[in-house]
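The other protein chains are all here in position, but one chain of the complex has been omitted.
Chains: A, B and C, in written order; residue numbering restarts at 1 for each.
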Amino acid sequence: MSAVQEVAQQPVKPIKPAQSQGFWATSWRYYRRRPMAMLGLYFVILLGLVAIFSPAIVGTKPVACYYKGSLYFPMLGYFNERWEPAIFTTGDHFENKYEPNLKKNDPDSWAIWPLVRQDPIERVRSDWFEDQPGNPDKAEGKPSWKNLMGTDSNGVDVFAQLVHGTRVALLVGFVSMGIASVIGIIVGACAGYFGGWVDFLLSRFIEIVLCVPTLILVIALLAIADHPSIWQVVAVIGLTGWTGIARLTRAEFLKVKQIEYVAAAKAMGAGPLRIMFIHILRNSLAPILVPISFGIAAAIFTESALSFLGIGADTLTPTWGRVLHEGQNNIRSMWWLVFFPGLAIFLTVLAYNLIGEGIQEATDPRTRDA
Amino acid sequence: MTHTLLQVDNLKTFFHGEEVVKAVDGISFTLEEGETLGIVGESGSGKSVTSLSIMQLLARSAKVESGTISFLGTDLVRLPDPKMREIRGKDISMIFQEPMTSLNPVFTVGAQVMEAIRLHQKVSKSEAQEQTIQLFDEVGIPEPHKRIHYYPHQMSGGQKQRVMIAMALSCNPKLLIADEPTTALDVTIQAQILDILRRLRDSRGMSILFITHDLGVIAEIADHVLVMYRGKVVEHGEIHQIFEDPKHPYTKGLLACRPRLDTKYRRLPTVSDFMDSTVTDAGIEITEKQMTPEKMEQLMQQGRGRLLHPKPILEEIGHQWKEGEYSADTKCVDPAEKPLLSVKDLKVHFPIRKGIFSRVQGYVKAVDGVSFDVFRGQTLGLVGESGCGKTTTGRAILRLIEPTDGVVEFEGKNVRSLRGQALREMRKKLQIIFQDPYGSLNPRMTIEAAICEPMVIQGIGGTRKQQSERAAELMKEVGMNPDFLRRYPHEFSGGQRQRICIARALAVEPDFLVCDESVSALDVSVQAQVLNLLKDLQERRGLTYIFISHDLSVVKFMADMMAVMNAGEIVEFGPAEDIYANPQQEYTRKLINATPRDDLQHIHQRQEERKQARAERLSTIASV
Amino acid sequence: MLTYICRRLMIGIFTLWAVTFIVYGLIRSMPGTPLTIQQDMVSMDNMMSEKQIEKLEKQYRLDKKWYIGYWYWLGDVLQGELGRGINDRRKVSVIISERLPKTLMLTGTSLLLTYLLCIPFGLWTTAQSGKFRERALSTFLYVLYALPTFVAAVYLNLVLAVRWDLLPLYGSSSEGFNEMSTLGQFQDILAHAALPIFCLTYGSLAYYTRFIKANMMETVQQDYIRTAKAKGASPARVLIIHAFRNSLIPLVTMVGLTLPTLLAGSVILETIYQWNGIGFLFFQSISGREYPVIMGLVLMFSAMTLLGQLLADVLYAIVDPRITYS
Partner (left out) sequence: TGGTSEVSQEEANKAIAEFDYDLGVADFEAPTWEELEANTKWTDKKVTHALEDVKAELADYTPPVPPAEAAQLKSTNQEEIDTILASMKIQPKSEDEVDWSGTWVHHVAGDINSLNPLPMSSTADFDVIGLTGIGVINSDINMRPTGNGSVVKSWQVSEDNKLHKFVIRDDLTWSDGEPITAEDWEFTFKVIKHPEMAVYIPAIASSLEKVDYVKAYDEHTFVVFHSESTAVNDWSDEFPIVPKHIYYESIAADPSMADSDIHLQLEEKPVVGGPYEVVSRTRGKNVILKRREGYYMHNGEQVREKPYYETIQMEVISDTNTALMALSKGEIDDMIIPAPKWNTDAASEDFYAKNVKVSAPQWGEYHICWNCESELFKDPKVRKAMSYAVDYKELLDRVLDGLFEQANGPFHPTSWMAPKPALPLYTYDLDKARQLLDEAGWKDTDADGIRDKEIGGKKVPFTFTIMRTPTPTSEKVVRVLLNSLSKVGIKVEERQTEFTVLQQKAQDHTFDAIYGGWGSGTDPFYSKNIFGTDQQRNYGQYSNPKVDELYEQGLVELDPEKRAKIYQEIATLIYEDQPYTFLFYPSELHGFNKDMRGYQFSARGPFHYSPGMESLWKVKAD
């Protein structure tokens, strides 16, 4: 019998190179397919762009200007005061009033202005721009076309503060949680994987850090620093905020290391690092991702809470937490001081969580296709 | 008078992952009440998916594209979930293929069976426990009173499988779907289980959908057989018809490939000896090939012979080297040679704790004083009933479990004293294929990564690219499509996963390999291919194996020396052929006798018994 | 296991020693001493004389190096004496125990409520994962999360206490509480605690719910869940009995980590609601550099933290039989 039978209607695919992408590359490929997760990512990227271009979006210093025969970029002053060309400060005493001074001192000058002419630090006065009245303050500072999100009780534009505050909002979250996750995961992984006396020592270490109140640590550390800035605060949040992650990692490792594939990896001769970070960690992401994604957002709260307690950043750095804090003092009369930063924080929390959820789903081959 | 219990019509179940996988592609069959339908087929041909489609328990990415599954007149495909739930467990129950991962790790096995009972029967807790103990007893779990309090990880593979069986049987379903229910069971237990199934079927009119690759088992139990190949049914017929007069080349191949206790093959024929499949635009074309006698001869003659222990040792253990009794190419190791692996008085005792605060209650003596030597290039077969400590022995050798006592020497070095780099070196040479293939694959690693990993770790195989090429090659060698490399473990069938594990173990080109039930889930054709591969490697590279299996015919085919284990101890040790021909122990004899038989006479006899039993039942029903 | 617990408790004492040693060092290195504030409290017209300051420094052991001061403190503790408040001259144990019940009432209820809510939320969102209603609930919880407590507290007060006069504005009990009937007392406590408990609870819901969901999503992929379904167990049963049990490990960790918050209280809420609890005390003690009180509180927090960790570790072995401690 030499029947030729057609068995399956399987489509014949071109034989692809068998080379497959790495775990993370594949995860990224799947991540991209999740619209909500991508939305979250886009939002964070948007925040990043806003952070980078904040002085061009809103500010009172020209993005670029031509003055007395040279080209300047005064907006850089928003990143660092020293980057503002001295000719405008100690030189010709512009006192932040660029428009009238440019015209007065050099009729040939020209300037490219930020999209919105508002300042994140100072109240814009009526003599700053020809066609722009001064900012209202206190309860009069309701959102309006001039001040999109209103002004705070000093008359400083809230929109400008939020836009410039994204720099801190992003960095605080990423840096503090970056530090915390790295320490937390490493410590937790070692403790959970090795067990025995390693676990014993590391667990005691975790406990000690857990027990030392952050508040005390913050006050003590900031006292040591000569010029405490937001970075010290970030460092402290990071250096103390890892214990939860470490405990969760440890617990997951305790569980996952019992599973057969760990034994399989051991049998292959995989070293502990490989087993910990390639085999177990990938399978323990679920509980760790949540505190991280929330932690990134929560750092904004912590920053504002610290300023509530009287420790924290200098006020010349606009932050969301500061506007919120300002809102707290005027909570009944100036709702916009709470609403807009609250909204920003909400969107950030949402975005980070969508990303977190996306990562979880994209890294789990069993849920990827669903 | 019978009526149709299950009717599957043109069922198509596809997976929608990165590419569409047509796992089940238009199959139809019917199952009468009280009937047993055996499904055999190539590994990955869609057997499990079919059964999961019936249960409506498909993975999230799977979808029933078309077709109906009519169970007693209701279409299960379109049945809302609450209704389906009433059917599941009560009317249809299922034994899953991989018992290792199918049991909830945080509940005692007893609790899990009791739950199944109490979900569908109104019984008290103690009654349910009573029933559970009885079920455990029936499926051959020793000490059921104690075992119901064990957690899955404390049970051996076969024991877990029996728990699954007990669970599925607990509610007297109308339809039992058994997906490879006996892969991890030794033959005695397997016989016992088949007996139970037969009894239940005949006394209660239960229908069974029996999926297996083991034609012997099919022969023992099935009325009809369905042969699947790549998602399609290629042959369907009554049992004796299939065995007597197979039509499809694939079926013919299957029947021919199976190693029997009495075959004399050195290498096994594979399905490719019976047919050719070519992939074309239209699909797959199958051409039948004739098995020529020359080829048969070649299979009988070519390949390595057996390599026995040095003569003095043979003498010592009571299997004297008798010139002429062994086949011509059977050799003995030179007496001067040192054993590659030497196990002395190995003991592994697991503490048993009870309650939260209580201390160790006692010990399970999983391995209790095992000693043996394995020489380079040898295959040691390790058989014994399920739970006797085979896996534990294998793991203890690799130090995946710290032995309680005893010495394991590999290449003259005590394995227990190795640390760090030395341990790594040892593991490069010493590999193990785990009994639980699914569990031993990292769910978040593509199998390419999984197969390449040992090469990466041991720093062999050249560049990444070369490593993936080698991975692709290995895939081909174990009979799988290299395209699958980008998939994840959960996207494979049971047999495919097993092959992946084999490929992974071979990736580092080890000197010594412990194969723990490594071919149990493979259909005979693939099994033959893999076994041939292992033999070839042994011949080419002088590999040494410890081959753990409950399938005596496979062990006999593979092993040079054989150890029979019982309750943690080796009860018989000697040249494999000797032991088969002349078992010394009652225990060994029992094992050999219990091997399923698939000769036609036996099948006819079974069918006769069957008819009788059915007639009896019908008459009792009529008289009521 | 019992020996394990005993051993851990012994080690815990050592850990406590290390923690208190570090904290003592830290608080002594914070700028300012109890005297800094006391000097300021003296009226405008007067100053403390050098002599007086010296005397006080001696009394508070500020004249000694911090590590020496620590041993004195430790000596007192070993004699069962935690020292005395500086402003409030009572014994530290008295000061703390006076406030503890109030804080416990808030935090205990809130923690209980959080877990009682987030577990069903977490399970529900797992079951409904990806559906619109799940998204809606999650987003709503994120909104709550982003809503600062002090904002919610003030608005709730404004509406419920001032405008509608439904609930008391602040405080933990009404005047004449002791004369009320038991039922009346209960109602009174409930009315006073309602808002602070709400404010203390709502924010963390998103976090815990998401946490549970994340772990559950991991678990429901496992094969044994399929087995449970094959038994015919209802989705709720599958989720609650089979899947949930398997995602308890991280949850237990979380419980262990949140246990100490029972004693921590919340500075902001306690201030807004004039709820004299531990949180406010702690904050006040730090600003006042009330070393003995800080140390007493730290000792208490630490003991609780250690207990939380121990509890979690013990529970691991209970919820997952594969984990053992030898």
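Details
Note that a residue touches a chain if its C-beta (ideal position, glycine included) is under 8 Å from a C-beta of that chain, and two chains touch if they have at least 3 such contacts.
Just so it is clear, the model here is predicted, and its values are computed rather than measured.
Contacts of the undisplayed chain with visible chains (whole complex): A, C.
Checked against the hidden chain, the listed residues C:L26, C:L56, C:V238 or C:V314 yield one contact partner: C:L56. Checked against the full complex, the candidates C:M1, C:A18 or C:I37 give a single residue touching the omitted chain, namely C:I37.
Only one of the listed residues, A:C65, A:A246, A:M334 or A:V349, touches the absent chain: A:M334.
The chain that is not drawn here is touched, among residues C:M10, C:V162 or C:L183, by C:V162. Touching residues on subunit A toward the chain that is not drawn are 81-82, 84-91, 93, 95-96, 121-123, 137-139, 153-155, 219, 222-223, 227-228, 307-312, 314-316, 326, 329-334. Even with one chain removed from view, subunit C keeps its contact list with that chain: residues 30-33, 36-49, 52, 55-56, 59-60, 84, 87-91, 93-94, 97-99, 154, 157-158, 161-163, 165, 169-172, 271-274, 276, 280, 287-289.
Convention: only the chains that are shown with their structure count from here on.
Pairs B-C and A-C differ in how many C-beta pairs touch across them, and the larger number is found at A-C.
Rounded to a whole number, the gap between the C-alpha centres of subunit B and subunit C is 53 angstrom. Look at where the CA atoms of subunit A average out and do the same for subunit C: the two points lie 27 Å apart.
Residues of subunit C in contact with at least two other chains: 221, 320, 322. Contact with two or more other chains is made by residues 258, 364, 366-367, 370 of subunit A. Residues of subunit B touching subunit C in their complex: 55, 57, 81, 85-90, 93-94, 96, 98, 101-108, 112, 115-116, 119-120, 151, 153, 164, 167, 353, 356-358, 438, 490.
On the subunit C side of its complex with subunit A, the touching residues are 11, 14-16, 18-19, 22-23, 26-27, 29-31, 130, 135, 138-139, 142-143, 145-148, 150-151, 154-155, 158, 206-207, 210-211, 214-215, 217-218, 221, 249-250, 252-254, 256-257, 260, 267-268, 282-283, 286, 294, 298, 301-302, 305-306, 309, 312, 316, 320, 322-323. Residues 1-2, 221-224, 226-235, 241-242, 245-246, 248, 314, 317-322, 324 of subunit C are the ones that touch subunit B when the two sit in their complex.
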